[in-house]
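For this view, one protein chain was removed and the others were kept in their places.
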């Protein structure tokens, strides 16, 4: 599986005094799409790996803002897997409203186990999830 | 003026169940540093330009996460102006805790006036603010 | 109409380091239910009234937290209109997960028009919305 299309309704609290969605909210929208994608593959942001807690902290995140999104907008969110390594997954996420591209985001998450001291340690993406993650063609 | 150093205390609500600052919060931290910088230059995220409301919506934002930040951390935030064009300013923002670099962010904001239809229109950065914005050397 | 039942999936970013939904997020969840209710009645948090912008700022909000909600929970959200006055609506909102009541909230919003100076002025709830708002029995 290499993509997911979902939707996101802009809420009143997503906006700022400029009357548009605050730019930081798109990163939450991206994460929620990633979450939905992981669940569709049988994964989760929270898991147990060899007796330790595991998670997917972000390594990198970016977004280009092309057209303002506003309260009440129903955004189409299209996520594609761009790259998979032993421990990381990079996603491209495009937000659109009808024909208008609103924003283009990218995030990279790293599969980690929590060490006894509370720190994170990257681990190989556990099977069978690893076997189901496929980069989008092109 | 081309830089600003400020501080940010991590709040309980900045964290997520992974026990670290949620990645989206760094974008808010960046914006607050940008705000403080603009104010130090006599500017603001909210202004009036030739009778119209003006603002600084983001064009692009990105962040690399190098080391987790946690509740109670007092982060040093160092902002530098990377690039200035007629309408835009690009900032590099480095978050650190002691000797440890926690995250490196970059944002580009565009100076805009609000059109009567509510849309944004990029404008030249008004004087005297434009005259005070200097890219950091190097 | 006097009630609405909807659902809310807890997102990763709704949680804090305690592993539960941050208490402030329930107020956002309440507002989103109120929004959905207003829309079902043909209203909106944003409207125009006699040529002025209008909205529904909060007068009061409260919440009792009875059982923690966690990442991935699908909460049932039941909203009831408790009281309607000339300008205000008070809602009771109950969050539950299966048989467990997670939280009980209450908010009061006041119907306002924006004055030329930017301030808010309470106004009578416009028809036909006013005619459709009914307090729940009991």
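Lettered A, B and C in written order, each chain numbered from 1.
One rule holds in what follows: a residue touches a chain if its C-beta (ideal position, glycine included) is under 8 Å from a C-beta of that chain, and two chains touch if they have at least 3 such contacts.
Just so we're clear, the structure is a prediction, and the values are computed from it rather than from any experiment.
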Have a look at C:62, C:85 or C:100 and name the one touching the chain we're not showing.
C:62
Residue positions on chain C contacting the omitted chain are 17-20, 23-25, 27-28, 31, 46, 55, 57-65, 68, 118-120
With the missing chain put back, which residues of chain A would touch it? List them for me.
12-13, 15-20, 22, 24, 70-71
Positions on chain B where the hidden chain makes contact:
11-13, 28, 31-32, 35, 44-46, 71-72
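The rule is simple: only the chains that are shown with their structure count from here on.
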What chain lies farthest away from chain B once each centre is taken as the mean of the Cα atoms?
C
Copy pair chain B, chain C: interface residue numbering same or different (half cut)
same
With centres defined as the mean C-alpha position, give me the chain A-chain B separation in Å.
23
What is the distance in Å between the mean C-alpha positions of chain B and chain C?
32
Out of chain A, which residues touch more than one other chain, so two or more?
28, 31, 46
